[in-house]
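See structure below.
Excluded from the complex is one protein chain; the other protein chains are retained at their positions.
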Amino acid sequence: MTTAYFLILALLTVSWFLVGRQRASSIAGADPASLHSLPSYHGLFLAALICLPMILIFIVGAPLAERYIEARAFSGLDPATISDELGRSAVLRDIQSVLAGNYAGTATPELTTAASAYSSAASITSWLLLIAGIAAALVAAMFGFRLIGPEFRARNSVERLVKYILLACSAIAVLTTVGIVFSVVFETIQFFSKVNPIDFLFGLQWSPQTAIRADQVGSSGAFGIVPLVTGTLLITVIAIAVAGPLGLFAAIYMAEYASPRTRSIVKPILEILAGIPTVVLGFFAALTVAPFIRGSGESIGLSVSSESALAAGLVMGMMIIPFVSSLSDDVINAVPQSLRDGSYAMGATKSETIKKVILPAALPGIVSAFMLAISRAVGETMIVVMAAGLAANLTFNPLEAVTTFTVQIKTILVGDQEFDSAKTLSAFALGFVLFFFTLVLNFIALQIVKRYREQYD
Amino acid sequence: MTDIASTNDIPVTDTPRDALVKKRYRAERRFKFYGIAAIVLTALFLSVVLLDVLFKGIPAFSEYRLDLKVVADQALLDPQKTGDRTTLLAGNYDKIIRDALAAQFPDVTTRADRRALNGLLSSGAADDFRRMVSNNPSLVGQELTVPVLLSDDADQFLKGYQTNEIVLKGTGTLTQTLNGDAYALRSSGDDFGKAFQEIQAFLFQRLDRLHTEIARLEKTLQGMEGDAAESLRGQVDTYKAEAETLNARISDANTAIELDDKLPSLLVNVNGGTIKATQISPAGVDGTKLITPKSAEPASPGSWSILTLVTPESNRRVQDQAATWLEQLKASGTIERGFATRFFTSGDSREPELAGIRGALIGTLWTLAVTLILCLPLGVGAAIYLEEFAPKNRLTEVIEININNLAAVPSIVFGLLGLAMFLNFFDLPRSAPLVGGLVLALLVMPTIIIASRAALRSVPPSIKEAALGVGASHQQAIFHHVLPLAMPGIMTGTIIGMAHALGETAPLLMIGMVAFIVDIPGGITDASTVLPVQIYLWSDLPEVAFQAKTAAAILVLLVFLFVMNAAAIMLRRRFERRW
Partner (left out) sequence: MNMLSEVDVEKKLYPAPDQPKAKMKGDNVSVFYGAKQALFGVSLDVPEKMVTALIGPSGCGKSTFLRCLNRMNDTISICRVTGNITLDNRDIYDPKIDVVQLRARIGMVFQKPNPFPKSIFENVAYGPRIHGLVKDKHHLDEIVEKSLQRAGLFTEVKDRLHESGTGLSGGQQQRLCIARAIAVSPEVILMDEPCSALDPIATAKVEELIDELRENYTIVIVTHSMQQAARVSQRTAMFHLGNIVEVGDTEMMFTSPTEKRTQDYITGRFG
């Protein structure tokens, strides 16, 4: 029915576009220049007049129709079976399978009645919707049709509409942020109605599995994020310890020493590395790096967890090298040549110039590059999901297993969730903390970069 | 670079100042070396990752099949002689294949042996046979050779992943004496002496390892106390006892060694049969039959051999009996290795040998199609608005900051958005490419907006002015002139964005695209998975064969990414305009 509606919409749109264009051409007759706007703009104008009311009616009408259909279908049913969301959707599924003729078993008489009520309501509302849509569209189109004439500024109207559409496109970006905030904030508030925020922020134990026995920590699991913070921190520190020096030195070499030829070889290498999906790196971390570290650790008498923070951190560090290096490369390149020249003119060597002049000048940019890299590492999911464990150990030993925010979010939310349980909600609370933290970090970093660029522009 | 290097030409004399200069140059070289080292390390890492995946993945593109001679028995396939496709599809092909296989091994009589023999075959072994016959009903009743897929364990064994094999050709004449069920094999040459030494060497190695382990544990034990120490001490004692027994077993160079399942397996192939050694001495072996030799005659030098399966039986999934069958089938030339087309044509499966990426690939295509359809117009629209129409005010500034920040939000957060908004609030179907595409579209939109804005900005304003000068409206100037000229840049950005979306996993996990889905999705609302998620799912499975499948799926993913990026680079090269 949705398909039919939109097919008719498309058909009307196209036909009225042609009508409008034809009408404008025939008004103009032999002198096309007598029209203010090109005939096709008149056509587009009518097409827009058809589209907008029909889409509007659908957006408003379809949910209303659905409510009405459900109300009709449920009217003859036992209120007990449809008292909650789950029951209602189960009944709806049954009705649909009865209508499709693939209901397993024999349908009860109530169900059959409900199904027929459902289908009659559905056909009535879909016809109503269609008629309303077409009527509104035709009224609008007739109104528009009368406007067509030499003086009518169809182009200006169409262009105004286009501009609003473009504005709407850029509003999507803002709406996405708003959507993210809403999706995490509501659930987080609900979560805090079940779990004390103080316990959440400062609790030393994380075990979201709702306890079965009453004597376990908290009757609804323990939601202290400190172990997650330390775990995330540990892995991030390892990652930055790898990516920081490597990325920065690579950037310095690329910006200051490398010949164009070297650059043209090394840049693609970094780009390839940056383009490798993290799930691939996770596979590598879990199946190659972790056993390797475990093996070499054991050969020198260390006991290493098979899901050590070190493996995940190392590979994550490798992942963010290109990130650090390309951002640092940019900021180093933005340092004006005059600063370098000044230093060389005093007889400084290249490395002295870099250490004493370029890096201090580029420092804000490099700091922000590191901040963005940290935010990337904290938010990275697949590598830690595959290579770091689930054990929420409160430790700073890189050879032990730790867990992170992203791992916990993924673990809690993948698979079947109980609605509104503290466990499910806790994932959103973690998501909120993660989003908030990375947002602040990114925001500060981007502001620093912006200020830095303005300084040298 | 050269301007500094040339100062090297200054004559160096031995004043303290020159020593300082030398030191400075050393520092200079060291600094430069760090840069090179960083780049080399990074490149090394990249190549290790790629090679690792390559080596792990390549074997999964081939599979072992058994060419089995069967009769497409009317009674089992189509007793009513309908010739009807549905009937033919429901025929009992498995029985035909199993019977045909059993016919090759007359020894196999017990139910347990039958089951073990059938274990060599994949649970989908009859699929090809079924397809052949149902597509061509005239084959019913005829004798055919059909390819039969082996199980993943058998496949792994044949690919050599389960054990190393050593084959010693017999140099002397082999005599067999049968004593009840036990065979005693003696060779006129020193064949068994060599095999005996190998086993001894193996035992020595084990002893060595035990000693090292004991030493390590004892070192850890020092200064340890409490329960942990207690249990560790117990461990040490067990090891010590084990070392003791081992010592006893190899103390005498000539006593026979009992071969248990913790030692390599010795299989003697003689007269078309195979004897598994249970005890070895330099003189010969005693053993039991796995396949009865066709005759008890002495075997001439060169006609018999000793096969050593180095990995002990207890560490192997394919046991000696199955290994023997496989070796015999291989020797008879009915096993062939072929390209695993199945990997590309079938959906997911619990059986590694049957699992393919078709479902994930199609799911990826649907998802990316939704993403592209949404994010390209929206992204370009937003870019045009921001670049050309947006008034310079606070609101615009907020939008811009917002877009830049959105590009750096962790992808899993977009998954939360998808879960809370699209699934829970708007009630869209779980696991569907529709929702996956929506989430990915939001995820890559900032990238596309940023790239499109750069592309629009790179079109010189004189083009726009020219259009305005002849009386084009602002929008006409943009849509007729600026946008087409910016298109290559926009497409490049879009392809890069899509490549990003192609590799994205985490947000799709959140919206349930992790389900085990066998069917190939037929539309954007069907439950499906995508390639990266398939990789994640397979990497989590315990079967070793799935590891290779995972790596192979990664290779496919990387090829796709490579093609997309190459396309982007080509586009940039070909259409890049210097103004």
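By letter and in written order, the chains are A and B; residue numbering begins at 1 in each of them.
One rule holds for everything that comes next: a contact is a pair of C-beta atoms (placed from the backbone, for glycine too) under 8 Å apart; a residue touches a chain by one contact, two chains touch by 3 or more.
Here the structure is a predicted model, which means the values were calculated and not measured.
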{"item": "Sole contact to the chain not displayed, among B:463, B:515 or B:541", "value": "B:463"}
{"item": "Which of A:15, A:81 or A:156 contacts the chain that the document leaves out", "value": "A:156"}
{"item": "Candidates A:38, A:174 or A:339 - the one touching the absent chain", "value": "A:38"}
{"item": "Residue among B:296, B:472 or B:567 that touches the chain left out of view", "value": "B:472"}
{"item": "Residues of chain B (touch criterion as defined above) contacting the omitted chain", "value": "391-392, 460, 462-474, 476, 480-481, 485, 577"}
{"item": "Residue ranges of chain A at the interface with the undisplayed chain", "value": "28, 30, 32-33, 35-39, 153, 155-156"}
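We adopt the following convention: only the chains that are shown with their structure count from here on.
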{"item": "Inter-chain centre distance, chain A versus chain B - centres from mean C-alpha coordinates, in Å", "value": "29"}
{"item": "Chain B to chain A touching residues, read off their complex", "value": "1, 3-4, 7, 24-25, 27-28, 30-32, 34-39, 41-43, 45-46, 49, 52-53, 56, 216, 219-220, 377-382, 384-386, 389-390, 398-399, 401-406, 408-417, 419-421, 442, 445-446, 449, 473-475, 499-500, 502-506, 509-510, 512, 514, 532-533, 535-536, 539-540, 547, 550-551, 554, 557-558, 561, 565"}
{"item": "Touch list for chain A against partner chain B, complex", "value": "155, 159, 162-163, 165-174, 176-177, 179-180, 182-184, 186-187, 245-250, 252-254, 257, 266, 269-273, 275-284, 286-288, 301, 303, 318, 321-322, 344, 347, 349-352, 354-355, 372, 375-376, 378-382, 385-386, 406, 409-410, 413-415, 427-428, 431, 434-435, 438-439, 442-443, 446"}
